[in-house]
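Missing here: one protein chain of the complex. Every other protein chain is in place.
For reference, chains read A and B in written order, and residue numbers begin at 1 within each chain.
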Amino acid sequence: MSLIEIKDLKVHYPIRSGFWNRITDSVRAVDGVSFNIEAGETYGLVGESGSGKSTTGKSVVGLEKVTSGSIMYKGLDITKAENRRKLDYNHDVQMIFQDSLSSLNPRKRIEDIIAEPLRNFEHLSKDDEKLRVLQLLNIVGLDADALYKYPHQFSGGQRQRIGVARAVATNPKLIIADEPVSALDLSVQAQVLNFMKKIQREFGISYLFISHDLGVVRHMCNNIAIMNRGRLVEIGTRDDIYNHPLHIYTKRLLAAIPETDVNSREAHRASRLAVEQVYQDQQSKYYDDNGAAYPLVQVTPTHAVALPQTIAQQLASQEGEVQA
Amino acid sequence: MWKTILRRFLIMIPEVIVLSILVFLLAKAMPGDPFTGSINPKADPAQIHHLMKINGLYDPWYQQYWNWVVHLFHGNLGNSYQYQEPVTRLIGGRAANTLWLALFTMILTYAFALPMGVYAGRHEGKLPDTIIRVYTYVTYCIPFFVILVIGIWIFGYVLGWFPTTGSISSDATGWLHTFGSRFYHILLPGLLGALFGTVNIVQYLRSEVIDSKHSDYVRTARSKGVPSKDIYRHHIFRNSLLPIAAFAGYSITGLLNGSIFTETVFSYPGMGLLFVNSISYRDYTVITALVLIYGILNLIGTLLSDIILSIVDPRIRIQ
Partner (left out) sequence: METASNFLNIKDVSTAFKINGQYYDAISHINLQVQHDEILAIVGESGCGKSTLATTIMGLHDPAETKISGEVDFEGTDLLKLDEKGYNQFRGAKIGMIFQDPLSALNPLKRIEEQISEVMDYHTDLSAEDKHNRVIELLNQVGIVNPQRTARQFPHELSGGMRQRVIIAIAIACKPDLIIADEPTTALDVTIQAQILDVLRDIQKENHAGIILITHDLGVVAETADRVAVMYAGQIVEQGTAEQVFNTPEHPYTRSLLRSMPQRDNENDDLYVIKGNVPSLQKMPAKGDRFAPRIPWVPAEAHEENPTMHEVAPGHEVRCTCYKHFQFPDEQGSVTV
């Protein structure tokens, strides 16, 4: 059984208009998303801005009002608040945000920031609590003198590590990491990613890793879902997505990642422009009449793509994948 | 846009009804009655009882309220108990006085505040900025009525430059003379009101200008090669004035509140003075009418602010 099973998740926001301000339409931020996160794995959720990936992440933590669908954890649907309470869900699932400065309370010291989830969920004595906070700081590689400082006294990378320390304080089973490194410099990014991996090895935590950066996702994630206009267009293992992409949107994203290989610059550019051309010309093949992605169909046990069955099989055989 | 404005007006109707009921009940709940002590100290209680009865003051409140509303729709707000005059006529004459004073104060306020705020923001940290800031802090600290009392004492009594009471001198004849006399009477209260009113606007505008100065779009303008003075003219001023423009609607409220002080201190026959007098004489009909007018003007002010903002800021468009 998976740690978390997300089934047909929908988050719609109403649009009001007209004289009486009635709900006339809705923004389908998330429109029927299903995937499972296994214990101890890093699941990548990739998409561009406005794809609905952050909304999905917030729904999994319980920060978003879900329109329909279910998120099963330990046999209960945690989209319902009473189930979240019953399971102590917020103890087991934590979140790391992109903007470490605005997500840490500027008027609180690091000690209080990291201890906050402990105080909410575990009633430790003062000494035990302090010991625990020190351990956590140690895990993310910060000194004890950080305890009495305030968030603004740290660099972006250090703050992001404080965010990680806070998130792991309650020994969660799952951490939702929403663009955890996109505001960081390369060298600092490496540090935070290494820490996230180390903590995963030591504590068996699962991550839902939300990012637009396919390079980072490739480094971090075993299984990946590509999201586009509120729907998933492709899910698969790292190998499926990076080496055998089937949906044009996935191909387009992959082609747009800048490569550090200077020598194949022109070839890379040509292939990107070719993919872009297909994307522009064949909208009707890859999207339905409303411009939305098709439902996912399985092409191998691990790999699914949002295309009509026949096209999916045809593309899969071109890619040399074996039909399940 | 017209639809939205119409909708906002329709929403105002229940607001006004609730407001009117509240006002009516509050006026009723005030202790005392309009006749005891105001007609004749030796008046017979039986006669007061009779007056109360013929004026319907013993009816249940909803009955009285209903009568009042029915009359309202006939343009009849009742008679003032104190002045024995129709309320509409009573207020009508004074509303014009208040309006002129408010308008004049508003013009003066913006005429002072805009250049001051912009100048202080542009020359941030320099001497004139410091002087303007000290001025705003000091004015901010002093209550409005103290400013009024000090003003009238110095300029009205000690120096004798301005009249200290009324809205027009009794011997004014001819339209030119009348106009001159009226203007002369609102000059000092207007100036003092503006002196007080500028503070918020100056501080707000100053910080807006400073923010705009460091904004990215100003940097873009500089990298286009636009000279400083044009950057101020085309980019900084306009963008900084935006919140001030939106503020204009709300400032109606402020001016009306201020008029209560100003008119009392200057014995200026406007709605504010009438309001204060009516309260001390328990003149229910006048109080209810005035509070209702103030309330409606407030609602209109808010709506006006929203409309102004949507006109000057393209980011806010009401469909």
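In the analysis below, a contact is a pair of C-beta atoms (placed from the backbone, for glycine too) under 8 Å apart; a residue touches a chain by one contact, two chains touch by 3 or more.
This is a predicted model, so every value here is computed, not measured.
Touch with the chain that is not drawn comes from one residue among A:Asp128, A:Asp185 or A:Glu202, which is A:Asp185. Taking the complete complex into account, residues 215-217, 219-228, 234-235, 238-239, 242, 312-315 of chain B touch the chain not shown.
Where chain A meets the chain that is not shown, the touching residues are 48-49, 155-156, 185-191, 193-194, 197-198, 212-216, 218-220, 238, 252-253, 255-263, 265, 268-269, 272.
As a convention for this text, only the chains that are shown with their structure count from here on.
The distance from the centre of chain A to the centre of chain B, with each centre set as the mean of the Cα atoms, comes to 54 Å.
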